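Moving on to chain A:
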Amino acid sequence: MRETSFNTGKFFALIIVAVLGIFMISPFFDTGSGKKISPRLENLKDRVSLHYGLKNVNDASKNIEECQGDYYTCREGVKCNNVIYKETADAETGPANLVTSIVLDYRAFDTLGEITVLFISILGVALLMTGFPALPVKNESMIQSAGAKFLVPIIMLVGIYIFLHGHLTPGGGFPGGAVIATGFLLMFMTSGDYNFRSRRFKTVETAAGTIIVALAIAGLIFKDSFFANFLPNGRLGDLFSSFLIVIIYSLIGIKVGSELSVGLRNLYTGEKDD
Partner candidate 1 sequence: MSYNSAILLIAAPLLMAFLSFILGIFNKRIPAILLVLTLSFNFYFSTYLLTLVSSKGVLVSVISGFEPPFGINLVLTYFSLLLLSLIYLIILSASVVFVSKKTDENTVKVATLLFLFTAAASGLLLTGDIFNMFVFFEIFAVANISLISLKKNKTSLKGSFKYLLLSSIGSAFLLFGIGMIYGTLGTLNIAEIGLRFYELSPLTGAFIFIMFLGAILSETETFPFNFWITDSYKGARNFVNILLGSASSVAALYIFFRLFFTIIGYPINNRYEFLISMDARLIIALISAISVIVSEIGALSSKSVKRILAFSSASQMGMILFAFSISDFNSFSAALTLIFNLSLSKAILFLSSHEIMKGAKEKNIESFTGGLGRNPVFSALFIFGSLSMVGFPLTLGFYGKISLVASAVSASGYFSILVFVILLASAAELFYYFRLMHKLFVSEQNHTEKTKMNWFYAASGSLLLAVMIILALMPKFTERIVSSAAGDMMDKTTYIERVLKAEDLK
Partner candidate 2 sequence: MVNIMLRFLFAAFTSIIMGLLFMGIGRKFIARIRRHYAGPFYQSFIDVIKLFSKKSISHNWIMDFGVMMGFAGIIATIIFMPIGPFNVFSQMQGNIIIIIYFMTIGYLGMAMGVAASGNPNATIGIARALTLMLGYEIPFVLTVILLVFANNSSLLQVMVVNQQGGFMEWNAIRYPFAFLAALIALQGMLGEQPFDAMIAPSEIASGPMVELSGKFLGFGFLQHAAQIFLETGIIVNMFLGGSQNFFIFFAKQLALYLLTVAVSGIFPRYRFEDAVKFFWMAPTALAAIQLIIFII
């Protein structure tokens, strides 16, 4: 719009946003006929995620006879296996953390997409940043650089812990990788001359990517569907359960970590293909 007196622009923007707001809020207070978004969600009864929670997607609607309280019985001839923490072994999906089971098992394809998003945006940043003069970091104080050198290994450790326990505790490959990247960011911020050769990080990153896709294709070969979990799941809840999920999440952790650090380095010192 014309960049003259700026407040008219603001005034109109306010009106537009207000009208959009009224429209977007109206469905929530809608009293019309037909299915509408309920103000209070009681249970997951009519949602897909119920079966994700109960880990009984394969025999979901076909075989459930009737259900009371926490248990349900299936029709005869079909094994009903209610999932109990620390007891059921080899459930439909290994991890106790239901979110990770969705992220890496039920909807693994999303995660694959997600990895490519991160990979491509960092690639975009690298392409944009080629041949960009490095930003000089002025007068970094000695305390900071020393403190940083002390803190970084601990940060790395926390990061590795997070993505190793992805299937039990909240968080997984992505938060773990991000924590690792913050370690490197701290190094950049505090010591001006710190730099590392990006080629090694990139090889690590792409290797991890290739292995993940290879595992997925292996799933296709062994279990006849992409990203199928062909390794045994082990007992629900303990550290060595759902092996494939752990492997993939750690690979994702490494990949995200190296990616983000390379991305941050590019933003700081520009991209040099050393």
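Here is how the candidates were picked: all candidates are chains of the complex that A comes from, given by their letters.
One rule holds in what follows: contacts are C-beta pairs under 8 Å (C-beta built on N, C-alpha and C of every residue); 3 or more make two chains touch, one makes a residue touch a chain; residues count from 1.
What you see is a predicted model; the values in this text were computed from it and never measured.
The contact partner of chain A in this complex, picked from the candidates 1 or 2, is 1.
In the complex of the two chains, the chain A residues touching candidate 1 come out as 23-24, 26-27, 30, 32-37, 46-49, 51-52, 57-58, 60, 105-110, 112-114, 116-117, 119-121, 123-124, 126-128, 130, 199, 202-203, 206-207, 209-210, 213-214, 216-217, 219-220, 223-229, 273.
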